[in-house]
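Structure first, commentary second.
Left out: one protein chain. Kept in place: all the others.
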Amino acid sequence: MTGEQLLQGLWAILPEIVLLLLGILVITIDLIKPGQRKGRTFGALTIGGALVTTLIIIYQAINQPPEPVLAFAGMVRIDLFVQMFRLMFSVALLLAALISLDVKGVKTNGEFYGLLIFSTVGMGFMAASNNIVMLYVGLETTSIALYMLAGFIRESTVSTEAGMKYFLFGAFTSTILLYGLSLLFGFTGGKTGYAEIAATLQQLAAQQETLPLMVALVLIAVGFGFKVAAVPFHMWTPDVYEGSPTPITAFISVASKAAGFAVFIRFFLIVFGPLQEQWIGFVALLAAVTMTLGNLVAMQQRNFKRMLAYSSIAQAGYLLIGVTAVGELGTAAVLFYLATYVLTNIAAFAVAEIATNATGSELIKDMAGLSRRAPGIAFALLAAMLSLAGVPPLAGFFGKFYVFQAAIGYTNPTGQNSLVWLAILGVLNSIVALYYYLMVLKVTYVDRAEGEDVPLTTSGGFKLALATTVAGMIFFGIFATPLYTLSTLAAQAVR
Amino acid sequence: MSNTSFVALFPLFIGLSVVLFSLGVIGVLVRRNAIIIFMSVELMLNAANLAFIAFARSFNQIDGQVFVFFVMVVAAAEVAVGLALIVAIFRSKQSINVDDINQLKG
Partner (left out) sequence: MLNLEIIIFGALALITVVAAVMMIIARNAVHSALFLVVVMSSLAVFFLGLWAPFIAMVQVALYAGAIMVLFLFVIMLLGAERAGARLLLAWQAPLAIGLTVLVVLLGALLLLNTAPFEVVDLPAAEITEGTAEAIGQALYSVWLFPFEAVSILLLVAMIGAVVMTRQETRQEARDERKKKSL
């Protein structure tokens, strides 16, 4: 490796380096500073660092060369697709840190912010990976930090329980993924780079030797399915979402899911591209089951965080439709959807935390009267629920619109529009989902509760986070084009 | 060591690896003790390692062995974290039976 190559490589992974240094800084300060005077130092540092990282990513994305940058012997590949995912991760980190500022048990804890930052670094590696070794290392870095964060509040039995369930399930599925990778490694004659594997698969597909490859594909899909919370690998989701500290729930539900989709898209479109005809049916089925089951079970939930968990499973189903509709349209739709989903879901979980703090209960019925106690918070909830349901003029509407459009526009090699049924099922599901999102709004806006004339005071971190996300939802709902153009450019860069 | 050692038996290595992996999956699904579930996951990891090493030998290259090296490092990290979580949950619930750890339900 020459000096010039090294510099180019370091520049390519600058966002991860900045975050890594930030994480180490936070941990070190936590060790040095005495207990009482820690205050919000770490939260502020994390927010500042995430902001700097976001700016670096934006600068890099603007100056992104048209050809993908392959660095460190082809281990990482940086293109616009990766930059867009990095942007989502760092914004998610920023917002998660903002809503952690006033959460009991984590707000002044340096290790908490440190682990949050390290897991974001892992996500960056996942999205940028161009080699199965790198994929595995990135995935594990992300997951291991998140297991800890889910179980972070040791005094709370539900938090440790969430941590352990997440861990056992995650370790199990990531091992299945690893086995799939080992089979893929074997069937392709010892290739580890994505491009080399894809080239070999092309030959094998031409010789019709696809059955063993399908076994590897299914095993790998299990690992990715866990990350994105797709049915039937979703069993951990409700428990972990309910038990984890709320900022972590929000972070897992957006950033970890986005990272899962980054590798899902890269792997299935590029590496398994030659097997497209074989896997489309499989992933379409996954999408259909995921959104239907997620929505049906979400309707029966009484706990708000649990309802959001099933709602996020359903959202994974809609996103999988975009993956199924292979190609630029589908990928661009997924990217747009994910970007708006980051804002929406973090807002929803921030409101969940505020309501829980105010009433001491996570049940939906106890959110009654919120609109009179805190009109601003209730408005944020309104925006988040409507955006999740896909009601115009909020950003979530365009996400769904583009995904369904991609499914309808998809034509298989024989020229048929074979995914129309999936789009119709998606629309039906959105209608069903509207019911439970509106139920929450009915409780907050219509139902009466005792003590509803007591105004609810909310701290600055929450207010800022909610203001940002709601502004984002409305902005991207009205001016969807710039973000969609960026998504399209990023989708073009995948190949 | 003879240079021919084990080469003719190559498919058997993959067969053994599949059997060990399946046993690990059974262990995860049937046991209720969190530590034994975790040990079953380790068994699955070992099965994957065996497959990697066997493939690396058959292609006469070293990348498979390097991958196994990484897997081992990851496994070590995972064990440290996993056992720490198990200790934490034992302290709060006095049990590591996954049937008792079901406060979250709905």
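A and B are the chain letters, set down in written order, and residue numbers restart from 1 in every chain.
In this text, a contact is a pair of C-beta atoms (placed from the backbone, for glycine too) under 8 Å apart; a residue touches a chain by one contact, two chains touch by 3 or more.
Since this is a predicted model, take the numbers as computed values, not measurements.
S.K.: Using the document's definition of touch, tell me which of A:P15, A:G138, A:G170 or A:G223 contacts the absent chain.
M.R.: Counting the whole complex, the residue in contact with the absent chain is A:G138.
S.K.: Pick from A:F118, A:Y241, A:Y310 or A:Y337: which residue touches the chain that isn't shown?
M.R.: Per the contact definition at the top, the residue touching the missing chain is A:F118.
S.K.: Against the chain that's been left off, what residues of chain A make contact? List them.
M.R.: 1, 9, 20, 27, 35-36, 71-73, 75-76, 111, 114-115, 118-119, 121-122, 125, 131, 133-134, 137-138, 140-141, 144-145, 147-148, 151-152, 154, 163, 186-187, 189, 204, 209, 211-212, 215
S.K.: Using the touch rule from the top, list residues of chain B that touch the missing partner.
M.R.: 1-16, 18-27, 29-36, 38-40, 42-43, 46, 49-50, 53-58, 60-63, 65-66, 68-70, 72-81, 83-88, 90, 95-99
What we mean here is this: only the chains that are shown with their structure count from here on.
S.K.: What residues on chain B touch chain A, complex-wise?
M.R.: Checking each residue of chain B against chain A gives 14, 21, 24, 28, 34, 37-38, 41, 44-45, 47-48, 51-52, 54-56, 58-59, 61, 63-64, 66-67, 70-71, 74, 77-78, 81-82, 85-86, 88-89, 91-93, 98, 101-106.
S.K.: Note which residues of chain A are touching chain B in the complex, please.
M.R.: 132-133, 136-137, 140, 144, 147-148, 151, 154-155, 157-158, 160-165, 167-168, 171-172, 175-176, 178-179, 181-183, 185-186, 189-190, 192, 238-239, 242-243, 301-303, 306
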